[in-house]
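Every protein chain but one is kept in place in this view of the complex.
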């Protein structure tokens, strides 16, 4: 039972098949093949908008280069305290931009609060060289705690960005899961709500390695070919990413896979709620479930072979935790099997009984 | 007829099959799976030496992080004027190291001359803060003009490095082609000759995306996990690289593919030598062939659909060129078909006749 | 009446005289003259310890290169939320280190709380590549809100640093003011309490431009000559800094000037406490005074020509503020005249009366 991360899965057979299918023949390299262009066209169709698309090896690269593309010397970006670009990129945003600082903007449910954002940006007046200048805002969709921004909320945040002429970036490592959760269009969740750039992740949702940075205003991307090369991230045989994305989008595979993962997460959530012993930390809306478990229960699950991560409680964790409890994260993916979820539910239910008796 | 670059090919079926085969099941991410460890073990076996191996998305990344791993502030690296790290990495070495400068060290046949290297390093005395300090030497194997360093020559260069306590890096984007050409062991061509780090390329020789930076002294690699992450190059599902390398090494596939590419290059060379109209710029030893063609001939070949690149004549091109001539590069790969090479030879031979008549 | 900043003052006559005195004759450049060595020797005497001293143009440079000297790729530094390196260096620490991130560690009175520091460092386990690794702790003495760390408090913080083998840096932009306030030795306030590096500022206390980065363990400084050059901060005629420092230290000029500034600050504080209208935000211990003023009073003072800065209320401002009030900062210096302080006190006292009548 593997709930450690969605990147513990491999690749969907249709992705691997596409790689086999497109492995023959000679085509131009470095993103200039017909297959690359076809994939780019598919992105434009899916977003119902002109786009500039850049394939990249990792989500870290996509997030960091998004910030780099719009960075200004002395620039400061704003993001939720839990955001990957603050907590999990090993300093890549700071380094690849030449020194961006990422300021935390609090908000409940893992989401930036628009008023808090306005207050955070306010002190950065144009002339404040020592303080630096506001350069970008970044939100994560789905969020780091498995919640999802409604398009209206994104629009509010974009509104604050517009007041200060700041670009709005979306870290979409779990873009498909958010979209499947909202059941809106990709356009509704992005440019129609005011998003300027998306780190579009395919890897966590069934690809081997398929990440793209998408700009809705290609003029913002004019430095990207050089930024990508300068950081060692320009694939030579880039058709191998194009092939993955084409298979990913075909017949809505991506949304199906994401919907499955989300459904599995809902089932895990129900199991936790009914466990008697454990409780949800937040109400899951995508494919991540955060729960507070008794430590005894956590250890028992680990012993049973359930793979799940203990989690550092972020600021503002709503559920009260005692010293005997632990916060855990469970992540589902395209590869999560219904049977494993059922077994997990049983374990949890049983565990409760056992614990009760043993007390 | 595609001779533009070895990265115009796709992937060998056994590489794609491996990706399909290893796509199932859950394994730890970020390089910690059994498959990753297995691939690392294979590297150790192939090199007959303890190694620290880091998978990376591109050769640019491997070369740049090799320099970064051994960089010292103010550092200067030494390489042949034609070296990729000087000419073709878009500034990645300078950026990813925090400012390395790559000094050109001339030498015939695309190879660093050991005496010229000694003379280039000499002025960098320990205290010369304004000038900076020597930090690394990098050679390309096979070279940028399709020649190959003999192990003895590498040993001479390494000897100069030892005099100044400098690490020696090998850009092995075409490592397999060089090895197949020399018919020696990987150990003979690297650590036994004094090489400290290898950018080991699999992509140009039949993989989709398989590059590794190999250290023979793991102590030199202690910053690598952080350097790799900081530049956005840490794959989450890294087993997709491991799977490629395992298939690449199995039953010596990699050496077979390289030998095939080299053989095709030899046949192209013979065709050029016998063409009557064209001549070789250098005697090819791996999978790249450089030739001087009459411009009329070049245009005719392009018209016939032969894909090959016009090339900037590097300093020291030995063959005299007239204004009516052009330097071109032809690259073969695992996917180059004997039939295409034969057709190219026929075109060239025919072309000569036609040109003669039309004069 | 100038209380805007201590860098609005010029230079003490003895500093300017020293520059004139040492302007003749030829001496080696780039820090190698006898005068440079003499200044370094004086630093060693003042600190009663072997030191490596590097002259730098600005406090920003000193702070940033201190972090750079001990930085490790992916590194994270810890500082108080108000610290200059977080709020006022325009991204220099991030840039000049190649990506350090500065984590805020809260604490009352503008000082890092040792327990909060311990808790902030704890999650950075050795292997956490995504999170990065702890690399340094920095404290400001005197603090950004005009308070002063007692040596015991520094020792506690250094104790936490030792637990994680982290170097402790002191931003001593107002080193002399803190020392004059504590009436202890420079050694007591630094290496005896566990400090490893000091940004030693002379500029705010009567020099034109005299900043030095001091290491108590010269081994930690082995990259400094190159870091300083690489960031364009190696003075050619460095004796002009040496000359300033020699005059600064002579006959304890530096401590006299600082004591004067501190005394003026105390007088401002008393004036504020007795004003009836205004109140102190913190009890001043060096040469900065923070006060909460009625907005009407603030405007009146500005109109009277009193130069002082409105201040962004830092997190944890203890004094309650209403919407009609404003937080201001007043800074005294070696050049602040007793007469100006008295006039300010009168204004404030009178203001109160005037306001009362006009209501």
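Letters are used for the chains, namely A, B and C, taken in the order the chains are written, and counting of residues starts over at 1 for each.
Just so we're on the same page, contacts are C-beta pairs under 8 Å (C-beta built on N, C-alpha and C of every residue); 3 or more make two chains touch, one makes a residue touch a chain.
These figures come from a predicted structure and were not determined experimentally.
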One chain is left out of this view; which of C:92, C:224, C:286 or C:348 touches it in the full complex? C:92
From the list C:120, C:203 or C:278, pick the residue that touches the absent chain. C:203
Identified contact with the non-displayed chain, of B:99, B:146 or B:201: B:99
Counting contacts across the full complex, list the positions on subunit C that touch the omitted chain. 2, 4-5, 7-13, 15-17, 19-20, 22-30, 56-62, 64-65, 89-92, 95-96, 203-204, 208-209, 226, 229-237, 239-240, 307, 335
Suppose we count only contacts with the excluded chain; which residues of subunit B make the list? 73-76, 87-92, 94-95, 98-102, 123, 129-132, 312
Footprint left on subunit A by the chain that the document does not show: 30, 72-74, 98-99, 129-130, 132-133, 223, 225-227, 229-230, 234
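Assume only the chains that are shown with their structure count from here on.
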Once every inter-chain C-beta contact is counted, which two chains account for the most? A-B
Chain whose averaged C-alpha position falls nearest the assembly-wide average: A
Round to the nearest whole Å and give the separation of the Cα centres of subunit A and subunit C. 41
Hey, how far is the Cα centre of subunit B from the one of subunit C, in Å? 52
Cα centroid separation, subunit A vs subunit B, in Å, comes to 35
Residues of subunit A touching at least two other chains: 89-92, 95
